[in-house]
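A short worksheet on the structure shown next.
Only one protein chain is missing from this complex, and each of the others stays in its spot.
Order of writing sets the labels: A and B. Residues in every chain begin at 1.
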Amino acid sequence: MAIAKKKDRPGGIPEASGAELLNYYRKMLLLRRFEEKAGQMYGMGLIGGFCHLYIGQEAVATGIQSALGPGDAVITGYRCHAHMLLAGSDPKAIMAELTGRAGGVSKGKGGSMHMFNRAGNFYGGHGIVGAQVALGAGLAFAHWYRGNDRVSVSYFGDGASNQGQVFESFNMAALWKLPAIFVIENNQYAMGTSQQRSTAVRDLYRRGEAFGLEGLQVDGMDVVAVKATADEAVAHCRAGQGPIVLEVLTYRYRGHSMSDPAKYRSKEEVARVRAERDPIERVRDRLIEAKHSDDEALKEIDKELKGIINDAAEFAQSSPEPEASELYTDVYVA
Amino acid sequence: MAVRVLMPALSPTMTEGNIAKWHKKEGDKIKSGDVLAEIETDKATMEVEAVDEGVLGRIVVPDGTQGVKVNTVIAVILEDGENASVLAKMDLGGAALAPAAPAAPMAPANVAAPQAPAPQMSAPAPAAPQGRVFASPLARRMAEQSGVDLNALRGTGPHGRVVKADIEMALSSGAPARAAAAAPMAAPSYMAAPLPPGQPGAAYEDVPASNMRRVVAQRLQESKQQVPHFYLTIDCEIDALLKLRADLNARSDAYKLSVNDFVVRASALALRKLPKVNASWLGTAIRYYKTVDISVAVAVEDGLITPIIRNADQKGLVALSEEMKGLAARAREKPMKLQPHEYQGGTFSISNLGMYGIKQFEAIINPPQACILAVGAGEQRATVKDGALAIATVMSCTLSVDHRVVDGAAGAEFLKVFKGLIDDPLTMLL
Partner (left out) sequence: MVALTVREALRDAMAEEMRADPDVFLMGEEVAEYQGAYKVSQGLLQEFGAKRVIDTPITEMGFAGVGTGAAMMGLKPIVEFMTFNFAMQAIDHILNSAAKTLYMSGGEIKCPIVFRGPNGAAARVAAQHSQCYASWYGHVPGLKVIAPWSAADAKGLLKSAIRDPNPVVFLENELLYGQSSDVPDGPDFTVPIGKANIVRQGRDVTITAFSIMVSKAMQAAEKLAAMGIDAEIVDLRTIRPLDGETVLASVKKTNRLVTCEEGWPFAGIGAELSALVMERAFDHLDAPVMRVAGKDVPLPYAANLEKMALPQVDDIIAAAKAVCYKT
């Protein structure tokens, strides 16, 4: 019987090379700048409907995605812009999807919550809380069926972790030893309901114990720790030991969606996390401390990323709306 | 509305029965479920229950009457607030029957029943006392196409609905036609009226007029009698148009534009510009149409028909040309293949006899439209230009105008715009 274990590594931060750190820094900053711009464009009325930003949680997807290899499948819920970017999708096409334009990754028909990148093995982008967990188990099933050593990563939040189909998926994944990594992005709030108010036993990494699933917990504000833990999880799956639960403790700075009244937590709480645990600042500090980089070089990266994001924003506004004829396409595969 | 109580069919095979006894008398209050009467069939005596509420206004078929056909009106129930005066206006079928002769067979409810003698057809009782006639959509369409007057039929369907079988029966037994069948397609069998004798000594043959011929005759007669026509003629020069047409036709084998296609297009554009001409007289108002739907007269074997190019102002030459070819071809098929919506309506008409070499003519307006354009042949004529004789291909066009709707100046303005487009046809490509 596998036992869940904590991996918050109070004893120290794992080693990472300067190149790795720079790579993380660059990726996380891309996610943040993208989301900041998306938030700004939402405020300008250029993005409609729901829009869930990833700001604060960048280390989670960045760390885990860095542990994956070609062919490993990824799926998540509606907070999916970051996963799209990390799957290699063009920021322009993602931003144009947010504005509902023809140049969007889903031709403007999916929107913020429904984006996919088949070539990048990213399977969405799902709007129904928890659905992606069963689907993700299905992706793992496909790997298992084909007999390869690929894994699937299903991201879901602390809120989704209470959905029944999560447990159904744990059970089947354990039963058939599917190479499934269940990543619980615990940002402590299911929309506006804190974990204390929604979850009887809050050690989410133990959620798979009843099914014999090993569970790991890691500080999700530390990209190096996340990567190291994800490496363990991936190795576990590739070795044919079946599924594993990975709880990543993180925090979102912005509201659940753009229409979040933010009444359920204090401004001070958000400010404290930002000041003390910001994942990007932490990598920046390490880069400078270890003299892998300097202020100027990092500013240069920021400038370059801002250019990419501005181009994306530009494209998202200039790309035309979908042709009327697109209304009836893609309902069926011809 | 007063409710007729019909002789019910109390078994699948019952066609007639006897009124054994009325349980209610005239003036009694009736509520749903009350036993109204006892009916004897060949098998049993059964009760007729009321399904409506009100007052028993009249017992049409009294106690003891034998051989009452199913669906005969046997009583009338007045609804709340109605008094007996409505009975006078109602057709009660066998109501004329004297109660003194209760054993006489009832007149059939269905005019198409075989016993009904032909002379009664000319003055049939209306099927419904007021309001619209209930008819199935199919029956309605069959009646429209065959010219049968729905008002003259009594339906055998539920609630007196006229159904397909009633129309077929009416057609096979000779039914009264409507005063103006809008769109006949198949020739119905009319009652033959006696034809006047011919001139002494003259040899002749009387050919029965087709349905279409009758409609054409009637409508044109009405138009010429009732619509105050006046006529405006203008000469258009079509040399540029002929050249453009040849150029365009040389570019592709996919289409072949006719002069008439240009005429339709020019008319459509002119109508869009001058909506005053695209109108109808309604007696107390003028209706201005927001669409330009052009009826184009097509000669067919036994008359003429005017298929419609809808939204003609929004169609280019090739589209107009193809649509016109298709409509004309289907109009000439036997039997004609046009659907009623393809030739009923329209807001303006064009009649072109240019292909017969007619120089100029005046057409009769196609009501309720206000104008029809008569197009003559394009022919080379001597013209004077800048004081010198010149040769030009000229096409005379005459607009027949309903003066109730369109005044001379408005008609003239239309022709001016029309001529501008025809003379300088590149402008109609804009």
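Rule of thumb we're sticking to: a contact is a pair of C-beta atoms (placed from the backbone, for glycine too) under 8 Å apart; a residue touches a chain by one contact, two chains touch by 3 or more.
Keep in mind it's a predicted model, so treat the numbers as computed, not measured.
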Which residue of A:Pro91, A:Gly124 or A:Gly242 touches the chain not shown here: A:Gly124
Please identify which residue in B:Arg141, B:Lys273, B:Arg287 or B:Arg404 touches the non-displayed chain. B:Arg141
Would you indicate which residue among A:Gly63, A:Gly110, A:Gly157 or A:Pro179 is in contact with the undisplayed chain? A:Gly110
Chain B, residues in touch with the chain not shown (by the definition above): 9, 12, 136-141, 156-158, 163-165
Footprint of the hidden chain on chain A, which residues? 73, 75, 104-110, 114-118, 123-128, 131, 133-143, 145, 164-165, 168-169, 171-172, 175-176, 329-333
